[in-house]
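As structure tokens, the structure follows; a few thoughts come after it.
Right after this comes chain A.
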Amino acid sequence: MPANRTGSAGTSPTGSSPAAGALAAAAILGFAGGLVVSSFAGFRDFLPELLRGAAVTVQVAAGGSLVAVAMALLATAARLYAPLPLRWLAVAYVELFRGTSALVQLFWLFFVLPMFGISLSPMTAGIAALGLNIGAYGSEVMRGAIEAVPRSQWEAASALSLGRFRTLRRVILPQAFVTMIPPWGNLFIELLKATSLVSLITLSDLAFKAQQLNQTTLRTVEIFGIVLLIYLALSLLVTLAMRALEHRAGRRLLRGKETG
Partner candidate 1 sequence: MNAHWDWHYVHEILPILGEAALITLQATLLGFALALVIGLVLAVCRMAANPLVRHAAAAVVEFIRSTPLLIQIFFLYYGLPEFGLALDAMLAGLIAIGLHYGAYCAEVYRAGIDNVPRGQWEAAAALNLSPQATFRRIILPQAIPPIVPALGNYLVALFKETPLLSAIGVLELMQTAKILGSESFQYTEPITLVGLYFLVFSLLSSGLIRLLERRLGVRAASRS
Partner candidate 2 sequence: MNESPASSSETPMVRFERVSKRYGALTVLDQLDLDVASGEKVAIIGPSGSGKTTVLRVLMALERIDDGVIHIDGEPLTHMPQGDSLVPADARHLRKMRGHIGMVFQHFNLFPHMSAVQNCMEAPISVLGLGKEEAHARAAELLTMVGLADKLDHHPAQLSGGQQQRVAIARALAMRPRVMLFDEVTSALDPELCGEVLNVIRELGSAHQLTMLMVTHQMGFAREFADRVCFFDAGRIAEQGSPEELFGNPQHERTRQFLRAVMEAI
């Protein structure tokens, strides 16, 4: 779940460069684990059901990601550039969702909101809760990245009499974008992991299917073993995708620097 994993002391979990070795090691471990697991009889019985659950997990993760990015953008824009009341609102949003537990937020949306006459489906509640939660962390990431762009870039742009918005869009954001990618990669992985919480509000995702199968077959180690591997595979996919994005964006920025 969204810890303060984007913060201090250079502890970017999956984005660091030695992680390349760790990634390979994890892949090897996953492969070895996969071999062990698949040698269990009955592996084929579980897999289709678990994959159906995984599809729901992916859906929640994808929906949550969209909401998270949108909320992060809104909150960041509001905190940096909106008039005061809106700014306070954005700060309150970020602090509220970073300060409370994701599970509490999920339960609140699912159990408490209906008391106010707003009933959300488990899927909607899940996507909304996780998106709002990760979005709050994402806003911190965005603000940090924007503030990390050297002051001199603003000055250079205003020397060219570019407007504030234009400077932001054409000068600041492209640079901030690159620094933002690794921490966002970590957030997406946190989001993916946090999707398992929706099983606790009856949405039949991967974690839910695992528990269900576990209760009917009692073959705990095999089932949860496979489930961990599926999550691992999904995480690795996210990591690889984000790394590819980082590579492309970084190259473009570098090229821009060379010619400019």
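Definition applied: a residue touches a chain if its C-beta (ideal position, glycine included) is under 8 Å from a C-beta of that chain, and two chains touch if they have at least 3 such contacts; residues count from 1.
Selection criteria: all candidates are chains of the complex that A comes from, given by their letters.
Predicted, not measured: the structure shown is a model, and the values here were computed from it.
Novice: Looking at this complex, which of 1 or 2 sits next to chain A and touches it?
Specialist: Touching partner of chain A: 1.
Novice: Within the complex, which stretch of chain A touches candidate 1?
Specialist: Interface residues on the chain A side: 1-5, 7-11, 13-14, 16, 18-19, 21-23, 25-26, 28-30, 95-96, 98-105, 107-108, 111-112, 115-116, 189, 193-197, 199-200, 207, 210-211, 214, 220-221, 224-225, 227-228, 231-232, 235-236, 239.
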